[in-house]
Every structure is written in structure tokens, then in C-alpha cells.
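Some notes on the structure that comes next.
Every protein chain but one is kept in place in this view of the complex.
Just so it is clear, A and B label the chains in written order, and each chain counts residues from 1 on its own.
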Amino acid sequence: MNSIKELLNHQQEDWSLDQRFYKDMSIFDLEKHNIFYNSWIFIGHESQIPNKGDFFVYKLLDEEIIVLRNKENKVKAFFNVCRHRGSRVCLEEKGNTSRFTCPYHSWTYNLDGKLLAAKSLREGIEKSELGLHPCNIESASGMLLINLSDNPESLKNLQSDLKEPFEMFGFKDLKVAAHKNYPIASNWKLAVENYQECYHCGPAHPEYSLSHSLKIEDEPGFDEAQEKMMKNLDSCGLKDIEVNKDFSNKDPDQEQYAYSRYALFDGYMTGSKDGKPLAPLLGGIKEFNQGCSDFNIGPVSYFLAYCDHIVGYIFTPTSQDQCQCDIYWLVNKDAEENKDYDKEKLMWLWDVTTYADETIIVNNQKGVNSIKYQSGPYTDKEHSTRRFIKWYLSELKSYAL
Amino acid sequence: MNSIKELLNHQQEDWSLDQRFYKDMSIFDLEKHNIFYNSWIFIGHESQIPNKGDFFVYKLLDEEIIVLRNKENKVKAFFNVCRHRGSRVCLEEKGNTSRFTCPYHSWTYNLDGKLLAAKSLREGIEKSELGLHPCNIESASGMLLINLSDNPESLKNLQSDLKEPFEMFGFKDLKVAAHKNYPIASNWKLAVENYQECYHCGPAHPEYSLSHSLKIEDEPGFDEAQEKMMKNLDSCGLKDIEVNKDFSNKDPDQEQYAYSRYALFDGYMTGSKDGKPLAPLLGGIKEFNQGCSDFNIGPVSYFLAYCDHIVGYIFTPTSQDQCQCDIYWLVNKDAEENKDYDKEKLMWLWDVTTYADETIIVNNQKGVNSIKYQSGPYTDKEHSTRRFIKWYLSELKSYAL
Partner (left out) sequence: MNSIKELLNHQQEDWSLDQRFYKDMSIFDLEKHNIFYNSWIFIGHESQIPNKGDFFVYKLLDEEIIVLRNKENKVKAFFNVCRHRGSRVCLEEKGNTSRFTCPYHSWTYNLDGKLLAAKSLREGIEKSELGLHPCNIESASGMLLINLSDNPESLKNLQSDLKEPFEMFGFKDLKVAAHKNYPIASNWKLAVENYQECYHCGPAHPEYSLSHSLKIEDEPGFDEAQEKMMKNLDSCGLKDIEVNKDFSNKDPDQEQYAYSRYALFDGYMTGSKDGKPLAPLLGGIKEFNQGCSDFNIGPVSYFLAYCDHIVGYIFTPTSQDQCQCDIYWLVNKDAEENKDYDKEKLMWLWDVTTYADETIIVNNQKGVNSIKYQSGPYTDKEHSTRRFIKWYLSELKSYAL
């Protein structure tokens, strides 16, 4: 542990991370247990399990979580590990059931994880002590968040501070129109660092740059678009709120979150190729406008909300040198595919942008592996990445001590 | 080594193993050298090398053993490692030869491993000291067993205690009718644990359960079948012997072994789909009966003997988290394929059962990898698995000290 502490002491502020943060297996182990198994992560939407007994299985590294709706209509989550000898209990990816019977020795659990049946138990072994291990799960206006820790940080402030924007976009009335997994051959931090800044958007993302501000102050047309959007806020009943409790500003004992809003360029009402709508208006929004909102939910789940759809970005590791980006496209629950929205058009912008980012991130990792890689200076345009790295280092400092 | 000792001290008796026994690389290294390189393992039958000069190569992890019949008609085994610079000497899987010439520099060895020729040896280097390293090999009524250790445990008691059943089934007059390798993505112990219990056979093996007792006392029809079989023993000249020197009951300095016998259900004369014979009667057996015998030979080689064929099951690791099951189907040496037996029918039961077990074992490993996996209670129906685990822990204790 000493060497990690030394590494942390030598890391220069506002310069990119030392190579070992991206390669050291012992650092990845710390991250796995203290970040990924100890943060709230978006895993889907309540609409995926509308009925009692509906379930799906979420996978993260060696973990599998059964997410279900129980007989009391409550969403619950359990580790997919039999309490007998550890077999996976549920082998299906999703379905509807009234109980889970382990395929190995038929130990049977109900929808509250309680062990109902186990043949030939030895004397003194109590079924009541052998239920499935529960996993913390919470619904944030329909967005399902899990936390694998037994003592997770609270979502209380997040739920109250984001109540208004969640309502405006009708988060509870969404459905998943599409989901796609993008494997990336890099350490997960390089993918998050990439997502957190738009310094690269000009050179790398011509499609994105047509409609979205690069958040560079002197960008032509930005101020006008921003002003127009602000006027428009009233029409959808939203005050100009902005919260920023993520990364270095997060509350102690509360999960981090952030919300902010900015304008698309003139002629763009949503993240489409031609600027035209992609799906029916969401929630309380009464007419199309240029607004585009950013949500951060916990450290690795991000959402972009347009008037007519929401794009969720979730970054998770698959190993120390591989990660993945899961993208969800969410639309109003009543929207019908091919009638109200075209899946391909809906996915276009962030699909093409994510493939471009994948190439960038993989080439970043390759260079970071070199003996000559050394920390480089973050620029003024990488403020969010800097805040992410600052948070990351302070987290690591607290685990490594 | 301290941490393994602590792990052993914390392991609760009759509860499944701690996760680290299945994942820790240093534990696997101990197992490799102290179990797999220090136990007798079944590798084939003498009938595979009937003539002088016949040979085949057996592979286990990084080791290759040349098994051959020498000019004095004796079975011998040698490590496939040239004494010059270490090249594989024999590149063929099997064949007949009068000597082995290394493909690198033509060093040539005879069938007793003696170095016959090596050009340009420096002065003072003696050919007589550079023979192939011998490997211990013994024939147990035709069954070839090897042990990679220089000081293997004795097979004396095994040979004498199993003499009678070996004779009844005519082990020395068998041939290999089929051999198949089943890779399993799990630590080897999960595969052996699975093989050792039939608690799972009801839910998992409908084919097996038709004909074979699950060894659950109150099983309908079990007692009657058992009684009928016992009466039948006389007709094949076998006393009701049972030996049990395996796992926790093994003799010190003697390799472990066990033999027991039970009855198939009514209507089943062998392990076939329809209960009808699959091949000619074996050895001294005079008429078909419901008997089904279990042999354990060393810690990882198991045999099921029916009246007309024998199925050998050998479990070995290919890495710390991968293993394999080698199955041999043995019939009377004079039986002719397609005339006296049908290979597909012969293999059916244990082929379908092993594929089912593979799925089970792999899902067991997946759950065991979870942060929430913890030791679970073995039931009364898993007594053999418990004995295997008890033996395993005592072995590990003796190496780790």
C-alpha cells in the first residue's frame, strides 16, 4: 500500500495521471471494491419489469444481480449466488417467475430472496439464515440504480435536488427504446476522462459539433442560442436550476449528482442529423426548444436529455485494461417504434460519436503504455476531466490509507 | 504461506470451501505439485500399446510423458524432454519405434531412455548420465497408472484389495472403445465435488435417474433392486466385497482406492437408454444382472463398471481456473465395433450426463467468483463430497506447513 501512497503524493495536480494508475493491478482492485462496488450505478428503467415476477439480470465484472418486481409490487435486487455451494441461481437474462430454483440442487427462493426449499439439510442448519444476499436498489423517478455495498451513500439529496428536472422530462414515464454495449480496450478512467471534456469534440466529432456547443466561450452563436433557450424554460415549467454536487463538490455521505442545461445551435431541436424531432415530446415539455440537459448520477452514469429523448451513458470496467460503455436510448413510454420514432435515427448521433471516441480512447491507452508517457497538462477546456481526476485521487487516497 | 495456513484454520468443517481455494494461484501451485504431480492417475490401457516399440504420449499441464512397451515387453514411461537443451523428443501422439531421435540435434534414446548417440559432446560429459528422465508407471490389471513424483505412494494394497473385482470385470482383457475430452471452465475441485455426489442427479440428470439410484434411502424400488442384485453376485463368482481406502480413510504411504457395488433399477441391465445390453459380457460375468460398481483409483480417476462395459472418468486441471474430464469407454478386447457394440449408444449416457454437469459446474464457478459467495452447508446427501473436501484440506495442510 505504501507504493500507492507514494504514487499519490507524487501526482501533480491538474496534470494527467501517472501511468501506473492505468496499469497497476492493485490499484484496479482498490477501484473495483471502493468505486464500482460502492457507488450507485444506473442499470435500467422500471419499465423493463412492469409486472409482479418480472426480472432481469445485471452483470458487472464477476457479479450478477437479479433485479425483480416482487409480489408486493416492489423492486428488489439480489446477488445471483446460491447459498448452498454458490451456483448461479438464475440462468436466464430476463423473464417472469414466481420463484427461483437453483439448477444445481433445486434450492428454491421466493421473490424476496427467502429460501423456501432445500432437501436434506443437516440438523441445526436454518433455512431462514440462507436467503439470497440482497443488493441495494433504488428507483430515481423510474431510473433503477444499484449499489453493491452494504452501506451505500444516501440518494436523499439527489432525489430531492433532481426532482424537478426528473419531472420535466417525465423520467418515470420512459421506456428503453434501444440499448447497445460498446467494448473499449482501455482502462475505464480514460473513457470517463474522454466523456468529461469537449476539448476533443471539434477535431473528433463533426456530427456532434454541428448541433452541440463545444462550450468554448467565444463560439459564434453560442450566447444567442443560450439566451433563446433560457426564455424558453418558462414554457416547459422549469426554473433555471443547476446543481453541482458531483466529483470534488459532492456532499459527504451522499451520492454525487449534477444537473445543468445549455442550448443546441439554431436549427436543432434535438440531437438529430437534421435538427428535426426524433420522438414525441417528453414529460411536461409543451413544445420543442433548443435545450439540452446534462445529468450526472453517481460517478459513472451520465444522461443527456433532449426534448424528445434521453441518452444514458454508463462506463464500467470489464478488467483492469478493458472497459465498456453501455448506452440506453429512452423515449416516452407510449411512443411506438416505426410510428413515433425510428430506432436507427434515434441512435445515430451517439452511436457514431461513441465509435469515434472508442478509437480515440484506445489510441490514448496505447500511448499511455509507453515508457516515455508522462503526465501532461490538462488545459482550461478540460475542467470537468480535471474535477473527475481530482475526485478520483481523493477517493483513492481515502482507500489506500 | 502464512495466509494459506490462516485460510485453512478459518475453513469451517462440512461447509463448502472458501472462495480463495478456487481462485488463489499459490494454492493452485501447491495442488499441482503435491496432488497432480504426486498421485497415481489413470492414463490409458495396456491394450493401446500391445507390441514392442508401441508408444503414446500423455499430456498433463506442462508435462508430456512417453508411455511405451520396450524390447523386453515391459511398459515404461519417460518425460518427453531432451537432456541436451530440453526439446520435446517425440512429436507424434502415438506410433511404433525402436528409438527416439530428438528433432533438434538428433540426440537418440533407446526404449529404456538410454542416450545412444549425441554428436560432439564435450570431454567429460558422459552419455550414461544423460538418459531420459523415467516416470513411474504401473499396470493395475491392464489399467495404466502414472505418478510423476520420484517417491510415489505404493499401489500394493490397491492391487491386492481390488484384485477380485478387477478379475470379475476382466480389466486386463479390455480395450478402449472410445475416448473423449470435455473441457470445463472451472477450477478442478468443483468438477470433482460434482462427481462425488448425486444430490444433484434428480434435478439435473433425467437420463441417469431412469436407471441409477440416487442413493437416497427412501427411493422407491431401491431396496428390492439391491436385494435382487446381491443374490446375483454368486452367479458371477463375486463375494460382497467393499473397500474404502479413499480420501479421509486412506492408508498412509499407500495410494487411495475404493470399491463398492449397487443395483440399477428394474429393467436396466447396463447404463443404456433402454436398459438392454450395449456390448458382450465382461471377464468372469456369466449373465447380465443389475449390478453397477464404483471404483476410485487415486484421487481423480473413477470407474463405473457395468456387466458389459466400463466407463473411466479422470479429472485434471489445465490451469487454475480451467479443468477437463477425460472419459474412456472400455469393452472386452474381442468386441468388434458395429458388430458387437455401437459406439454412439455406448457413449450416450455419460456423454449427455457430462455435458449437463459441465453447464452446472461452470455456473457454480461463476457464482463462487462473486464477492457475496460464502461457504454453504453440505447436506446429508453430499457425504462423498464432504469426505473429498476433508481429504483435500488435510493434504493442503500437510504441504502448506
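One rule holds in what follows: a contact is a pair of C-beta atoms (placed from the backbone, for glycine too) under 8 Å apart; a residue touches a chain by one contact, two chains touch by 3 or more.
Because the structure is predicted, anything quoted here is derived from the model rather than measured.
Among B:Asn9, B:Asn73 or B:Ser120, only B:Ser120 touches the chain left out of the display. Among B:Lys23, B:Arg88 or B:Lys273, only B:Arg88 touches the chain left out of the display. In the full complex, chain B touches the hidden chain at residues 33, 37, 62-64, 79-89, 91, 101, 103-106, 118-122, 125, 130, 133, 148. Against the chain not shown here, chain A presents residues 14, 16, 193, 199-200, 202-204, 359-360, 363-364, 366-374, 376-381.
We adopt the following convention: only the chains that are shown with their structure count from here on.
Here the CA centre of chain A is 49 Å from the CA centre of chain B.
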